[in-house]
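Every protein chain of the complex appears in place save one, which is left out.
Going by the order they are written in, the chains are A, B and C; count residues from 1 in each one.
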Amino acid sequence: MKKNQTLENAIAAIPSGAVVMVGGFGNPGTPFSLINELVRQGQTDLTLIKNDANEPGHGLSRLIENGQVRKLITTHIGLNKGVIDLMNQGVLEVEFHPQGMLAEKIRTAGAGSFGFLTDIGIDSEITRPEDLLEWQGQTYKVEMALPADYALIHAAQADGLGNLLYQGSAINFSPLMAMAANHVIVETPDLGVPGRFKPEQVHTPGAFVDSVVPLESLTSDYGILEHHVRR
Amino acid sequence: MKKNQTLENAIAAIPSGAVVMVGGFGNPGTPFSLINELVRQGQTDLTLIKNDANEPGHGLSRLIENGQVRKLITTHIGLNKGVIDLMNQGVLEVEFHPQGMLAEKIRTAGAGSFGFLTDIGIDSEITRPEDLLEWQGQTYKVEMALPADYALIHAAQADGLGNLLYQGSAINFSPLMAMAANHVIVETPDLGVPGRFKPEQVHTPGAFVDSVVPLESLTSDYGILEHHVRR
Amino acid sequence: MSAAERILSRAVSEIIPGSIVNLGIGLPTQVIHYLPDDFDVQIHSENGILGAWKQSAPEAMDPFLIDAAGAYVSLREGASLFDSAVSFAIIRRARLDLTMIGAFEVDALGNLANWKIPGKFSPGIGGAMELAQKTKRIVVLTTHTDKQGRPKILKNCRLPLTAKICVNRIISDLAVMDVAAQGLVVREKLVQISDADLQAQTEAELTFATRGAES
Partner (left out) sequence: MSAAERILSRAVSEIIPGSIVNLGIGLPTQVIHYLPDDFDVQIHSENGILGAWKQSAPEAMDPFLIDAAGAYVSLREGASLFDSAVSFAIIRRARLDLTMIGAFEVDALGNLANWKIPGKFSPGIGGAMELAQKTKRIVVLTTHTDKQGRPKILKNCRLPLTAKICVNRIISDLAVMDVAAQGLVVREKLVQISDADLQAQTEAELTFATRGAES
C-alpha cells in the first residue's frame, strides 16, 4: 500500500505558502490529526479553504491562532469569535462566499472546469460589476473555480487503494476537495484492504487520493462538544 | 407512499413535445419499462437526451424507430446503425457532445447553474467562435446547462420517499439527470420502505424524485446481449 | 410564554405534512423540538442531511452528526446524507418546499437582511443567500422589534440584503403577516395588542385582515 503513510511524512509534503483545503463542517469531517501535525511542523503563510474556522482552540482555529495562516477562504465563522477578531484587526485576511457557491467553486475545480455561471447573490453587495457576464441575452455572475495544492480529509473508512467512505454529516466538502486538490492527504481511524467496500458505495474513488494516514485512535477533538448539547 | 405510481399514470404525465432525459449507458441503467410504456402511449415530437441510442429494437431506439422523436442529444450512437441512417437521411436531428461535457451540462442544470467554462474541444471543429469567452485574460469555451422537463431513471433499489440506489455501471448519467429534470420518474424492481438504506449510501436523495414505479419483474430487455459476450 | 416560544409554537403550523423544510440557524432550528414526534416532514440541513430530527439522549449522540448550527441531531427513517454540492443543488433546484429563516431586518417588499451588520457583525454568508433566493416559500421568524425596542419590520431594509423580494410570510412574537402586492397584510395577531399598537411597533405600513387571533 504505497498510499499508507505516517502523519509526519504526509504533512511534511506541504510547504509554507501552500493553498490547503480542509474538509469538515464544524467538527464532523474536520481532520484534526492532520491539522495538529501541521501545527506541530509549523509551515507558515498558508492559504486555507474550509467551510468554517472550527471553534477556538480546535482544528483550523489552532493554525490561525498559531500565526500560520495568511488568508482564509470560507463561508461562515460565527462560532469563532477569536478568528472574527483577528479578521477585524486585519491580522487575518478572510474571503467569504455563500456556502453552496464555495462548494460549487471547489467542485468546479474538481471537475477540471474553470468557472460557472450563476445568479446567486447577483443582486447583492457580494457581486461586483466585473463579475457579471452578458451571454446570449442574459446576465450571469461568473464564479471561478477554486483549486488547491493540498487537501486534508478525514474519512471514516479507507482502503489501501485510497477509496474513501465518509459518515454522518462529515461528508460535506470532503469528496469535493478530494477532487479539487492536486495532492490529497487523508486520515482515517479505519484503514483496511481493497475489496472491503461494495464498489457502488465508495464516496471518493482512490484515483483522487495521494496518501492515507491510519490513525490509531481518535483524540478528544473528535468527540461531543458539550455546548452543542441541548440542555 | 405518494411516490408509488403505476407505469401508465407515471408516463401519462409526459406531453408530446417534452424534453426527456433518459438514464443509462448502453443497456445498464436504461429504463426499458418506462420507455416501452412511452412507446405504447405514443407521445410525439420528443427531444431526448441520452448517452447513446441503445441498440436496434431496444430501449431508446424503439422511440426513434417509432417516429416519436424530433431530436436526440447524445454522445455516441456507434452501436446503432439504424439511428445513424435516420440521422444521415435527415429524419432525425442529432446533436453530439463529448461524453463528459454532456454529463457536466446535465449536472450543471442539476446544480441550478446556467453554464460552465471549459477547454474541452476548444481547438476542435466542435467549437464555434461564438462559444468562446475571453475572461480575465484567458479564453474559455462556454458550455451551457442542459435541463429537461422529465427524466426517466432505472434504479436498482428505491424507498417510498424516493431515495435511490444504483448498481454496477448502471449509475452513469442517472443521478445527474435526477437532479436536472423538473419531473423525475423512476422505475425499480425493488421498492421498499424508508429506513432500508444506510443514509450515507443513498445515491439520489428522494428530494429529487417525483414518482417511483415498482416493476414486478425485469423483462428480457435487461438481460445479457449475446453479441457483447466474448467468444 | 416567551417571545421565542410564541414564535416557535406558531411556526409549527406553517409546515405542511409530507413537505421538505430547511430550518435556518437561530430560532428556526428550534422549531424541530416543537414538532410532534410522528409529524410527517423531512428536515433538510444544508451541511448534507435530508431527514434530520431531534437530538438523541447524550448516550446515543453521534459526534459526526450535527445540523448547520452545530447542534447534534438524529436521523429519521429514510434519511439520506450527501455532500455540500448535492445539498445546495437541492436548494438551488427549488426542491425545498419551505425555508424558515431568521432576520435582522425584513421589509414590506419581502426583502430580507440577515447576514451582515457592517462594522458590527459579519461572520460570513453561510447558506442564507441560496436558501432565501431559491426556496419556493420563505417564512421569516423574528421578534417584532430588536432588544432596544426598534422595529425590525421596515418600509425598506437598510442593511445589506441577503436576497431581494423573497419573503412570503413573517411570524413575529406579536403577529403573522403576509407579503402581498399591497404590502404587509396582518393575518393573525395577539388578542391583547390593538391594531394601532402593532402598527406603532412596525415601520412598514400594515393592512389588517386578521382571521382570528392567537393567545
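In this text, a contact is a pair of C-beta atoms (placed from the backbone, for glycine too) under 8 Å apart; a residue touches a chain by one contact, two chains touch by 3 or more.
All values reported here derive from a predicted model rather than from experimental measurement.
For the chain excluded from display, the touched partners among the shown chains of the whole complex are A, B. Of the listed positions A:Gly59, A:Gly110 or A:Gly168, the one in contact with the omitted chain in the full complex is A:Gly110. Note that of B:Asn36, B:Thr74, B:Ser113 or B:Thr188, the residue touching the chain absent from this view is B:Thr74. The missing chain, though absent from the display, is touched by one residue of B:Glu37, B:Glu65 or B:Glu104; that residue is B:Glu104.
Residues touching the missing chain, restricted to chain B, are 25-29, 51-52, 74-79, 84, 96-104, 107, 119-121, 123-126, 156, 167-176, 203, 222-225, 228-230 (touch as defined at the top). Although one chain is not shown, part of chain A still touches it, namely residues 2, 110-113, 159-161, 163, 179, 193-195, 197, 199-200, 202, 205-208.
One rule holds in what follows: only the chains that are shown with their structure count from here on.
Once chain A is left out of the assembly, the remaining chains are all still joined by touching in one piece.
The largest tally of C-beta contacts between two chains is found for A-C.
If you average the Cα atoms of chain A and of chain B, the two centres end up 32 Å apart.
Between chain A and chain C the centroid-to-centroid distance comes to 28 Å (mean Cα coordinates, whole Å). Residues of chain C in contact with two or more other chains: 81-82, 85, 88, 91-92, 134.
Contacts with at least two other chains are made by residues 104, 119, 167-168, 171, 203 of chain A.
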